[in-house]
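Removed from the display is one protein chain of the complex; every other protein chain stays in position.
Chain naming follows the written order as A and B, and within any one chain the residues start at number 1.
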Amino acid sequence: MTKNRKRSNAPVFWLLFGAGGMLAALTGPMLIFITGIAIPLGLLFPEDTMSYPKMLGFAQNFFGKGFIFVIIALFLWHSVHRIFHSLHEFGIPAGPTSKLVCYGTALAGTLVSAFVLFRMGF
Amino acid sequence: MSKRRPYIRPMDGWWKKNPFFIEYVIHESTAFFVLAYALTLLVGLVRLGQGETAWSAWLASLKTPLAIVFHVCLLAGAVYHAFSWFKLMPVTLPPVRIGGRKLRADEIVTGGFVAAVAGAAFIYLLVWGLA
Partner (left out) sequence: MSDPGKIIEIEVLRYNPENDEAPHSTVYKVPFTDDMSVLQGVQYIKDNFDGSLTFRWSCRMAICGSCGMMINGVPKLSCETFLRDYYPNRISLEALAHFPIEKDLVVDWSGFMEKLESVHPYIIPKEKRSPEEGEYLQTPEQFGEYIRYAACINCTLCYSACPQFGLDPDFIGPGALAILHRYNMDSRDGGATRRMELVASEEGVFTCSAAAYCSEVCPKHVDPANAVNINKINASKDYFLRFLRPKGES
């Protein structure tokens, strides 16, 4: 039995999913706690931790830029890949539309963050 | 003539039929929490790029009760993501060998949880260093 099999392009998305999932598991809870709970409520960290000059400085620093980019982009690629699979599991076929919406969101988010970070200068 | 008429059962509601799949659907849906956080950060980044006024407005919006509740939900989702991610590692990783011995499943999971704590500590110290 020989069928003509088409190679799947999934490795690209699967690797981004895996890297993002690992990064989210290692850093996600603490990042959410700090940026969404601790700092807005004024807990544990100095008042000016996320002040404009500090954050701008972080985003202009080479390491900080990379950190922000990797977090946003990989979290996006991780989540849209899972959602793409879940949509299929709930009866929405894994067709071109579903693919475009899911991976398109991640791609757009990645490009926007790259653009903003680039424009801020070094 | 063949009397065969194989019956194909529908898949509707497949995930409700087994507690194992209910857990699976819950841990898969943590993706919505990760996505929501990524988009929150993306908005913050865009606001940062627009200058000080925009950034301060964004920071102020994080202080509203709704934003706090939203982030508490995100935190719960992210913690469950981390928990289920490492719980599944014995299945998703190739065999891990240390000193010629294959690690048992529970050792891989424990290693994952230790890494998660170390990752959280790293982020905590990183932010302290910046502050």
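Rule of thumb we're sticking to: contacts are C-beta pairs under 8 Å (C-beta built on N, C-alpha and C of every residue); 3 or more make two chains touch, one makes a residue touch a chain.
Given the structure is predicted, the values throughout are model-derived calculations rather than measurements.
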In chain A, positions touching the absent partner: 1, 3, 5-8, 10-12, 14-15, 85, 88-89
Missing-chain contacts mapped onto chain B: 3-9, 11, 14-15, 17-18, 20-21, 24, 28, 88, 90-94
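Here, only the chains that are shown with their structure count from here on.
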Separation of chain A from chain B, taking each centre as the mean of its C-alpha atoms, in whole Å: 11
Sites on chain A touched by chain B in the complex: 20-22, 24-37, 39-41, 45-46, 48-50, 52, 54-56, 58-59, 68, 71-72, 75-76, 78-83, 85-86, 89, 91, 105, 109, 112-113, 116-117, 119-120
Residue ranges of chain B touching chain A (in the complex, touch as defined): 11-12, 14-15, 25, 28-29, 31-32, 34-35, 37-42, 44-46, 48-49, 52, 55-56, 59, 62-63, 67-68, 70-72, 74-75, 78-79, 81-82, 85-86, 112, 115-116, 118-124, 127-128, 130-131
